[in-house]
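Apart from one protein chain that is not included, each protein chain of the complex appears where it belongs.
On to chain A.
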Amino acid sequence: MQTDGTLALNDYRALGTPLAWPEAKTKAAQVRTWGIEQLLMIWSRARSKERDALLWGDEVEYLVVALDDEHQKVRLSLRQADILLALAEDEELQANGGCVPDLQNISREYKLPIFHPEFGRFMLESTPGKPWGIGFKDLLKVEPDMRLRRVIAKDHMNANEYPITLTTFPRLGTKDDFICPYYPPSGDKLRSQFVPDEIANPHIRFPTLAANIRSRRGRKVEINVPIFKDKNTAIPWKDPTVDYDLHNWPEDDDVRNGAAKDNFVYMDAMAFGMGSCCLQITFQAKNIREGRTLYDQLSPLGPILLALTAATPIYKGFLVDTDVRWNQISRAVDDRTAEELGEKPLIEDRWRIPKSRYASNSTYIAQDPRLRKEYLDPELVIDEDVKQKLMDGGMDDLLATHFAHLFIRDPIVIFEEDLKTLDLTKTDHFENLQSTNWQHMRFKPPPPNNDIGWRVEFRSMEIQITDFENAAFSVFIVLITRAILSYDLNFYIPVTRTTENMETAHNRDAVLQDKFYFRKDPFPKMERKMDGVSPDTSSPIPASRPSTPSGPIEDEYELMTIDEIVNGKSGGFPGLIPLVENYLNSVNIDIETRCELARYLELIRKRASGEFWTAARWMRHFVRTHSAYNLDSVVPEQICYDLVKAAEKITSEQGKCFGVGREMFKSTKAR
């Protein structure tokens, strides 16, 4: 399944002349206009595309680390390009009948996984060679495939390099040589005082993206994460790594103007956010209607799965007081100007914008009588002209509103060559905006020139340390979508509550300590089924049916713990796991598959109940009980090395470990 937001290897070689910001800005309107024309072309071509199978794909992102066992030190490896090149060469080799030893025993029908570059030059992304189906046996192939991807990746690295799936590198941006090869910080593109330009993928698109975000914003991006206040942490705590006396770039003034805050870890570059690893799942829907339904119904699950997969308690060598990566990425690509942020009166810019380009989503798009207008965001910012154009082109109000919301942004990276003629057989200008709106759900129109259908991407989950966990969460989400469609489940809550939930998910141990807004009763109202009508999502709901739910919306949802949402609440929400179990009980599924799936569901059930720890909790515990830790929030090199080593070991044990990390997979109650 093609993934947006990342580049395919072919693009990687295609070069153009990117416009620097002041010039790009003058072309923004043209790109938007052409993007909308391309969107209307896609819309008219694909709106009636029907009966596509469920195909789905996962994306796993890795950090590439280089271990120096002699000096007990771990660094990020910047050899992404070399590794990808080696992988690409091997792919050709395999096509010609030979390849690395590990691949020689794999059957010929197996399609090799695909590796992609990512923003961070220390990152890799992998996807399956072909999309998964819903055959339950397919679900069991996911985990071995993920393992194999890791083996293949490792085979193309140096002996001391490893692909690890931690969301962030614990000591990215420290004062020491945390990267190899080493480059000093403070380059022209990022202008960061902590990381060099070489931290970003050298493909011109990436440095341009970073530079233009900074330039549009008028200063560096600003990421402040609250410090975890431990016993010996001095309060007020001032980030000791911040240099207030740099004078290389105008942006060096940022810290002198208060960008770094007391009691917060301060970071100043896109790499701190976009260098995070996530687990993303994309589904192909049967048709546009089903795609829109899935987009809406999965949206409230975003923050829940974010809290449940929490794995990010360390930044720049410090324990922080949050557990997940989300807001850091959000701030790392926040290109809003002071006017758009509401810090200055609106003069140049068109509107105040409440969220970063990377944020929880703000729209619902399903043509569904259960979608009450009270669920929509009353403050939603849209480009009325764009909306009008789309509606003139035949698009309905809801979907036009969605895209008119995405199109309030400027395109960031514009290649001069692309502005010569508008090619309506392509989608490049549309994708320019679409794929730089990083919301937690993404609604993806069919790409041109192939048979791919309407797709929905679920983007909030944090990457997990083992492929067992990554497969478990992937399969869980797939099964939830099947339960949603089979039972006509309704998870609607006001979309602004989902935004609040997203914030809540950041709290330390939110998975156990916090409550989230969630709908109490997900089941269809009885009237809908009275005529014995099936829960088919393709046939429009007859207008004669009472479709307007009544009663105050506040009565429809309440605050629940993650445990209640996942495992059910007596007399209340039935629980995501019981819903999935019921689905599995209603379909023909063989014993072996069911047992394997039971392992996955157990992991999720127990992560939610607290019986198993999240990675965030385990890492925090690992640091705090390490002999080199001084209870002062500092994560020194030695701990970082041991932590990465431990993660590598846990990965190799695939969730069956009894040693380090067992709290994530075994009950801790007996101990």
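The criterion applied here is as follows: contacts are C-beta pairs under 8 Å (C-beta built on N, C-alpha and C of every residue); 3 or more make two chains touch, one makes a residue touch a chain; residues count from 1.
The rule is short, and it goes like this: contacts and distances are computed from a predicted model.
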item	value
Per UniProt, the name of the complex member that is left out, chosen from "G13463 protein", "GCS light chain", "Cell cycle checkpoint protein RAD17" or "Eukaryotic translation initiation factor 3 subunit F"	"GCS light chain"
Chain not shown: contacting residue from A:Gly129, A:Pro226, A:Pro524 or A:Pro636	A:Pro524
Touching the absent chain when the full complex is considered, from A:Asn160, A:Gln367 or A:Ser486	A:Ser486
Selected from A:Ala159, A:Ile235 or A:Cys595 as touching the chain missing from the view	A:Cys595
Missing-partner contacts on chain A, residue numbers	51, 53-54, 133-134, 286, 482, 485-488, 521, 523-524, 526, 528-539, 568, 574-575, 578-579, 581-592, 594-595, 598
